[in-house]
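One protein chain omitted, others in place.
As written, the chains take the letters A, B and C, and residue 1 is the first residue of each chain.
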Amino acid sequence: MSDRFAYDPDREAKNEARAKALEALLIEKGVITAKTVDTVNSFFQNEMGPFNGAKVVAKAWTDPQFKARLLADANAAIEELDFPPFMSGAEGEHMKVAENTDTVHNLIICTLCSCYPWPTLGLPPYWYKDPTFRARAAREPRAVLKEFGVDLDDSVEVKVWDSSAQIRWWVLPKRPDGTEGMGEEELAALVTPEAMMGVAVVEANPPRTGYDPAAQGF
Amino acid sequence: MSDRFAYDPDREAKNEARAKALEALLIEKGVITAKTVDTVNSFFQNEMGPFNGAKVVAKAWTDPQFKARLLADANAAIEELDFPPFMSGAEGEHMKVAENTDTVHNLIICTLCSCYPWPTLGLPPYWYKDPTFRARAAREPRAVLKEFGVDLDDSVEVKVWDSSAQIRWWVLPKRPDGTEGMGEEELAALVTPEAMMGVAVVEANPPRTGYDPAAQGF
Amino acid sequence: MKLQHALGGLEGLGPIQGPETKVFVQPWEKTIFAIHVAMMGLSKHLDLKDVPTAFDDEWTWADLRKGAEAMNPFDYFRYRYYEKWLGGISGFFVQQGYITAEELEEKTRQYLADPASIKTEGGDPKIDEQVLHYLETGDSPLRDAAITPAFAVGDKVVVRDIPPTDHTRLPGHLRGKTGVIDVVYDGVYQYFCSTGPDGLGEPMPIYSVKFEPSELWEELHEDGNTAFFADLFEVYLEAA
Partner (left out) sequence: MKLQHALGGLEGLGPIQGPETKVFVQPWEKTIFAIHVAMMGLSKHLDLKDVPTAFDDEWTWADLRKGAEAMNPFDYFRYRYYEKWLGGISGFFVQQGYITAEELEEKTRQYLADPASIKTEGGDPKIDEQVLHYLETGDSPLRDAAITPAFAVGDKVVVRDIPPTDHTRLPGHLRGKTGVIDVVYDGVYQYFCSTGPDGLGEPMPIYSVKFEPSELWEELHEDGNTAFFADLFEVYLEAA
């Protein structure tokens, strides 16, 4: 039978076994340690995640001068803030932030792979790595945004940023109406990874707020 | 879970049921009859198959003047022969035959779909419709031929014929050495569909000879 | 880019599977194949005299191909040849109102539960006579029209890069490439339908055009003495 797409019926079990076997062998051979996998994952679960970017966004919403500096030189501006000292760490060495306004909406994509600013946004969600998203967002960003629930007025310019060189882009979303009284912490809790990639807007009263590692698959 | 390639576990059973259901409905609605499917399949199993092309090949091997006429105008030449009157029927209305020689080897492909000369060759085998074959045979015919077991000398020119318009191409293979005493019928039994598409050579003593409908999936 | 048009020369593919030399790898494939042949034989554009079929549409290779070209490319590569036919053809009958999606689902369920419960009986033998008549006589695209070919053997031509539409017979790997007319086929040929701005529809000359592998595939061409010939409709060609 000619069927190159058939899968092993034990696909996931075998994937898991293979990943664990590889880990065990690499520990035996002295490449990594028994703690490496946990160390890395804890770091991304607790330290290097979208909660960092959300704080930067909240700060930019409440401090126009900081915002100006953030848009001019994201790494330098973020280093002013009270963050652990890795905001220009792996995959965030050279970041650039694009601001959504009443007249411009930004969308970041990576048609070749999955370039993503780890220190501020953490790890990319599956949809961002989906070849269908990568292919479609390049040519029909408005249609894709509509599928994500972002229905833009025709007058709004859409800017698509494809990261194929060394810069990691992300989006400063618009501050929603009805958040005038909120403090930075409260504001940060409204900001989703999707909003910082440009496929969502920030809502004043979202169904859920804050960071939930389980929702990311941790 | 993000997995657009997962298959229904009952894939084949459902395919079968759907095909049969469609047939039954089309009979009910008066589009086709209860005998249509059998009629068509019997025709391809018994009348319009590669055994016709094999006879033409055997004739061309034994009659140089017929061969010359076949290469000049395949349909007209074939009409001289003792065939049922459908050798210029569906998908064979305008055929062209390319001759393999000591210096030229021909390969027919259809990169866009599966164009194929039904009256002489019957229905195309699965490999011919395989996107991998269609893609690779266009750019690396010699490598593909080698995979099929046809190892050509560097001096032999390979001609690839891609059928995207209205002509249906097929190949007149080389008569193998050691068949000097054979008659047309015996020769025809040596000729495979693969040889008439250019991915095989005809052997004087092949492991199997003649036409086996079961081997085609009938 | 429509991937279905741009298969020729695609990089990184592995060995050809099998190769599977069967024509049908599942018995049900014979059923959908025969339905397609019957539709072609009962297509409205043929002279059907008094064939008592309820089929009242045109159906040619062009329709099947359009369906395949409209598919999600990932699905196109995921499904076997006749699975694509099954999807396209059953979709057509639903869309044209011969059957409803519910009827088809219901009958499918019924077959899954008990294949013997499906009776297939009846029908006028004239229908099958016409289907066989089509197979035996074909549907030649050759037309009788006094059109002089624009190109002669030996002429250099460039393949046009016509904007993609819902159907084309112009393979992606030839677009923009230069070749030489090798054969001017006798007569003029019509395609099954108009392909709109793509340019097919009226009778026109067709050619076999010879391309050098280095022209088509540049650095990726296979070494050796090889020539690539493509049959092309005149509308796809321009003088080089």
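Annotations for the structure displayed:
As a working rule, a contact is a pair of C-beta atoms (placed from the backbone, for glycine too) under 8 Å apart; a residue touches a chain by one contact, two chains touch by 3 or more.
These figures come from a predicted structure and were not determined experimentally.
Within the complete assembly, residues 4-5, 10, 12-27, 29-41, 43, 48, 84-86, 88-94, 111-114, 118, 122-127, 129-136, 138-144, 147-148, 154-167, 193-194, 199, 215-218 of subunit A touch the chain that is not shown.
Within subunit B, the residues in touch with the undisplayed chain are 1-5, 131-132.
In the full complex, subunit C touches the hidden chain at residues 1-4, 6, 9-14, 69-74, 77-78, 163-164, 218-220.
Convention: only the chains that are shown with their structure count from here on.
Distance from the subunit B centre to the subunit C centre is 16 Å, each centre being the mean of its Cα atoms. One inter-chain figure worth recording: subunit A and subunit B are separated by 53 Å, centre to centre, where each centre is the mean of the chain's CA atoms.
Shared contact sites, meaning residues of subunit A that touch two or more other chains, fall at 2, 4-5, 132. Listed for subunit C are residues 17-18, 20, 25-26, 74, 77-78, 80, each touching two or more other chains.
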